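For reference, the structure is listed below as structure tokens.
Removed: one protein chain of the complex. Kept in place: all other protein chains.
Each chain carries a letter (A and B) given by its place in the written order, and its residues are counted from 1.
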Amino acid sequence: MTEQGASPVVRLAGVGKTFGAATAPVVALADINLEIGRGEFVSLIGPSGCGKSTLLRLIGDLTEATGGTVEVNGKPARQARLDRDYGMVFQSPVLFEWRTVEDNVRLPLELFGHDRASQAQRAQEMLDLVGLTDFAKRHPYELSGGMQQRVAIARALAFSPSLLLMDEPFGALDEMTRERMNSEVLSIWQRTGITVVFVTHSIPEAVFLSSRVAVMSARPGRVTKVVDVDLPRPRGLETRESPRYFNLITEVREALRGSDGGSSEATLASPERTAAEGGIG
Amino acid sequence: MQALRRNIPALLILVAILVGLEVFVRSANVKAFIFPAPTAVWAALVSNWNGGYNIFPAARATLTEAAGGLVLGTALGLIVAFSVSRFPRSRDTILPLAVAINAIPIVAFAPIANNWFGILSPFSKMAVAASLVFFPIMINVLRGLTDVDPSALELMRSYGASPGAVTRRLRIPNALPYFLTGLKVATTLSLIGAVVGEYFGGLTDTLGRVVVGAASALRFDITWSAILVVALVGMGMYLVAVAVERVLIPWHPSVRGDQPA
Partner (left out) sequence: MQRSPDRPPRRLVRRVVSFVVFIVAVLVAWEAFKLLAGDSIFVDHQKVWDPPLKVWLASDVNLPHVWMIWNRTMAPLTSGADQSLGGYLVSQAVFTMRESLTGFAIGGVLGIALATLFVHFRLIERAFVPYVVASQTIPIIALAPLIMFFTGHNASSVIIIATYLCFFPVTIAMLRGLRSYAASRRSILWKLRFPASLPYLFTALKITATASIVGAIVGEGPGGMQEGLGRALMFFSQQYAISPEKLWASIFVTAGLGILFYLAVVAAEQVVLRGRSQAAFG
């Protein structure tokens, strides 16, 4: 899916992030080098504390790198944020409970000064895209967790960004809903051609969705291995049952185990966001 | 229907108390000036409604004072809350300070208000009411403006939203439920402020003066009827606030009727 030779959407060079006072620094990330090309679907996976969420936030300029450079679309991350180059989906939907579903999707369009008519049209299109057309006038509390997350995705795509950042968006959902959401995300990705950076703690999810999986280690966070996922597309139920899928899962799992001395399975079972991983600023 | 059935025990108690009081007072021949029967209280209310102690005009005057104080105190509370919210680091010093100041018995302000604005002026009572209303409004709105989901703030940051946009589209709607909670408390307080202010002196045709006047004349049937009216006015104001809440934030868990775990 990568266009060879085209400039990368995301470029991380020697990126590091250290938290805390000078006396007791916490090195969350050290020397991250990664390039993500146009239209790729890249997952970041690793044990708790490996800094994957922090890395995502660095890309989105929600926190600043203490070392190295972060470039999005050839610009510094901060400029990309101000230029609204990306949309973000968090672990919880973060919908405004006082707004209807439709108005939630319109939020970024209102902020960016689009006129009312195009706001309404765009919101409608997005809700169609995620299959929630009938729920436009409802309030978030009337929707299930999975549906709310779909609204969040619709909102993130509303202004047609070139990059989509997703931070464990399906972590709070049950397995079946999650698998369904995975298929939906893939179908949206295919229809829009957007570039996706996806943080997850689920190996099957990472392998199923991605073109590449970046495996990270903890303390300090590094990218230890990048696994090319060469499963054919479009991917569906058959993919989940193919031998190549299981091989890739094993490959990722072993890369994870190698990266933190064998305790990865235990930590992956419980998604935790430690202060280092999810720290704000 | 469900709500009605749930409230039957309470209604029964009310009826029982009223009936019991009536029977007790009549049979035990309790001297009326100590403890009037409910029927006597009702009679006193009716006969003093527009004559005698003028309970209806008094109620109107007191309600005006309470409402005026409510508006004034709310306006001041909003202004201060918005001002403090612009300096987020000040919040942690200001808030405990405000709570400590709130511990000052505002009743101490009543004599001063009477002296400043004139003992017979409704404004002196409005001032007392406003001083009681100010804190719950200010504290609640400040909380609502600053207790925002950090993820929501991140979301707005990801949009490159200006602080003004964040205030307008996130902080203010977020603060609305908090404000309404404060408002519900404030309605009762505004009435207390007005009545207590009147206790320290005021026009004769105000509920506080009726209570004091009737009590010192040992007309306890009238005293109780005035108190009853105060209670009803208080409940009325509170219910208006609840109705406003229902209209403004129907989506809020507390309003849409979710049972807590």
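Definition applied: a contact is a pair of C-beta atoms (placed from the backbone, for glycine too) under 8 Å apart; a residue touches a chain by one contact, two chains touch by 3 or more.
Model, not experiment: these values are computed from the prediction.
**Q** Would you mind spotting which of B:S83, B:N115, B:S162 or B:S254 touches the chain that isn't drawn?
**A** B:N115
**Q** Quick one: say which of B:V19, B:V46, B:I79 or B:V99 touches the chain that got left out.
**A** B:V99
**Q** For subunit B, which residues lie in contact with the unshown chain of the complex?
**A** So the residues of subunit B touching the missing chain come out as 6-7, 9-10, 12-14, 34, 93, 95-97, 99-112, 114-116, 139, 143, 187-188, 191-192, 195-196, 199-201, 207-208, 211-212, 215-216, 218, 220, 223-224, 226-227, 230-231, 234-235, 237-238, 261.
One rule holds in what follows: only the chains that are shown with their structure count from here on.
**Q** How about subunit A: which of its residues touch subunit B in the complex?
**A** It comes out as residues 57, 60, 62, 81-84, 86-88, 90, 92, 94, 96-99, 107-108, 110-112, 139, 141, 280.
**Q** Give the list of subunit B residues in touch with subunit A in this complex.
**A** Residues in contact with subunit A: 149-152, 154-161, 165, 169-170, 173-174, 176, 249, 251-253, 256.
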